[in-house]
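Only a single protein chain was left out; the remaining protein chains are all shown in position.
Then we have chain A:
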Amino acid sequence: MSKTTEVTDEALIAAVRQPSIGSSARAYTERVRRGDMGALPAVLGLLVLCTAFAVARPSFVTAINFANLFTQGAAITVIAMGLVFVLLLGEIDLSAGFTSGVCAAVLAVLLTNMGMPWYVGVLAAIVTGTVIGSVLGGLVAKIGIPSFVVTLAAFLAFQGLVLVLVNEGTNISINDPVIKAVAQRNLPPALGWALYAACVAAYALVQLVRARKRASRGLVSDPISLIAARVAALAVLAGAAVYLLNLERSLNPAFASLSGVPVVVPIIVALLVLWTFVLRRTAFGRHLYAVGGNAEAARRAGIAVDRIKVSAFMICSSMAAVGGIIAASRASSVDPNTGGSSVLLYAVGAAVIGGTSLFGGKGRVLDAVLGGAVIAVIDNGMALMQYGASVKYLVTGFVLLLAAGVDALARKRAAAAGLR
């Protein structure tokens, strides 16, 4: 090993031994230098994009546009969260977009054509997603067809399935107030603040309890200063967001007031917490990472690799169903194009831009949220600039390629540093 590598080793180890804010920051910069950039590209990209659009179009920084970002990006973000599970295994689900379309169509048919209550529709849509996922996962894991091919076939087939469900091209409108509320209504401002306080307090509590427990057993734990910094960062960022979303954004407030945190936001936060818990704190999550890192090692450790694979596809398609419900809610209708066009690429792009590797073994659910924000900002900003669909597609394609390039280069860098 070269001398420089040893120095970096020392830096990493020092951080683990006597952790402090300074040493944690040093360890972080070391990780970045070694090619493990995590969320950095997404955060930087977000800053650059927001600045650029804010300068070019002052309307980008209005309260109403800020709220729009959340409702516009929600469906993509949720689909991307599911895709993270499949990407973690080094697989891909190209059909996630149209899976969301099929599930949204199931919802629309049940609600509008058959007059079912909203919860039946939602349950049926999600179950449809789960079943789709188990079939896709089964074909990949048990029969051994590459996921690229299975899901490409499904991509085509589901396009047809959506057409069948909406009777060859009619547009089914959705009038159920509960479903429409998901992407169109806002929380009362006071409830927004209450949820905010609960989230920040819960986060602080979880961090403190964990550190306390570890310290009491003599294990290395995060220093209180680092925890305080993290909690403060969350409190400030989320607080600013809630404040902005609680501003009046109706053009005519006397006629109809419009303010509050969009209902999709707590839904996304809940999904983020749920899936992060599953990935980081359960044996199932650990096994997912293991299969993505080295499937043969996982098999020799007695992990049922096939079952893990099928579960990942089931989670992915179920989350696609949730994304489809959000998309249907936002559009108040389902048509043959729901979940089509750029939805899939945006979702894959969101996961990859956020830092999830296409090679498997590396990724977090949070990546989908960060990447989803980048995609939403691009989509929204480009529309404000009045560029046509052509430029939007070109730019998004370029950003996806850029993110995949960063991922591949990070891997190469890690290999050069002797990490793989």
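By our rule, contacts are C-beta pairs under 8 Å (C-beta built on N, C-alpha and C of every residue); 3 or more make two chains touch, one makes a residue touch a chain; residues count from 1.
Quick note on the criterion: contacts and distances are computed from a predicted model.
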Just go with whichever of "ATP-binding cassette domain-containing protein", "Nitrate ABC transporter permease", "2Fe-2S ferredoxin" or "RsbT co-antagonist protein RsbR" UniProt uses as the name of the absent chain.
-> "ATP-binding cassette domain-containing protein"
Among A:115, A:144 or A:302, choose the residue that contacts the chain missing from this document, as touch is defined above.
-> A:302
Residue of A:142, A:213 or A:412 in touch with the missing chain, whole complex considered = A:213
Considering the complete complex, of A:130, A:184, A:294 or A:337, the missing chain is touched by A:294
Residue positions on chain A contacting the omitted chain are 1, 9, 12-13, 16-17, 213-214, 217, 219-220, 281-283, 286-287, 289-290, 292-294, 296-303, 361-362, 414, 419-420
